[in-house]
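All protein chains but one are shown in place.
Then we have subunit A:
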């Protein structure tokens, strides 16, 4: 059967990754929201993230300060089909213009354990509004597993066809065991923390302590991605963060955009931001001797720049840098009555068959944008090791690109020969109705 083009669409709460199957990278990565900049009254789709493929210069991007945002996805699930339709039609008309939906097939990702009403809405959106020829719905963990197994054919994940996928996304964090390319949905555990909550927490703290930035979602996203990291020993780092001046390896300044000289914010001193990496794990806090020697000379040069000017639009961050990602590991610190990531993994593994436990612990794959914090994997291993029985090994692997990982898995799946068998065609949908079609997809 000649296969037409397959459009792979990873519909995430934060970013949509869309492209044609068979490529290594998606054609476009665009935030899944409609923004209304202060200059206009209408909601428009946002600009795509710059990637290696796009030649469009960032200067043409819209100014996103104080932009109001409307998202079709609430807590990870699609609730506003109209907004989603607008965003998708924008993608198909602007970025994927050589693809016509009527002759292509769609591979779509949905979050795990969605409600039936949401699935029905999605199906009607795909078939009735866009008229795709056929559709296949998958969930993210099985695509991640597929991609990793193909990238590392000699690794344990591909030999045993089994792995544990930790997906820290925008809306929530899922820990899902995958067995033979099939997600075991009785073993899925979910923490209601994601990039959105982390950004809001950072906003709250910064707005209280320095400048009121409660409306600036995109700027705070930038701050979070550039400056936050995961600390390996929180008590020690908090002690260090209290020290004034040069002894404080964490203090860092961020400059806000002022619309005239620079439209986007930036970190004032990137060197300063990296100082924390000289801290060795668990050892003495003083940096090695070589650094000390260089420090006084470099310090005078940077002295003028380092001092934060309150009249300018800058603010400082010290302990917020590592307190914010700490929430994923201990949501109880914030008051949420949910277990942290390490315990979530343990509970997820324990709900599977005992023979699978050693295999699952040895092949943990980290995926999703929120795992991009520096030292995430180290910290997770350090927390997980005491909770796992001695006889099992713990091995954590990060994907080479956690944001695009799911899309790449989808691209692989769509290029495989069995893809056509997994789809539901439009004719079947019209004949059988959406309830029967939902049963074909197990997520």
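Everything that follows uses one rule, which is that a residue touches a chain if its C-beta (ideal position, glycine included) is under 8 Å from a C-beta of that chain, and two chains touch if they have at least 3 such contacts; residues count from 1.
The working rule: contacts and distances are computed from a predicted model.
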Name per UniProt, for the chain absent here [options: "Essential protein Yae1 N-terminal domain-containing protein", "HIT-type domain-containing protein", "Leptin receptor-like" or "Integrator complex subunit 15"]: "HIT-type domain-containing protein"
Of A:248, A:338 or A:425, the one touching the omitted chain in the full complex: A:338
From A:24, A:115 or A:211, residue that would touch the chain that is not displayed: A:115
Given A:191, A:388 or A:412, the one touching the chain that is not displayed: A:191
Where the missing chain touches subunit A, by residue: 36, 41-43, 67-71, 74-77, 79-82, 112-118, 174-175, 185-186, 188-192, 196-197, 200-201, 204-205, 208-209, 214-215, 217, 234-235, 238, 241-242, 318-320, 323, 330-340, 343-344, 347-348
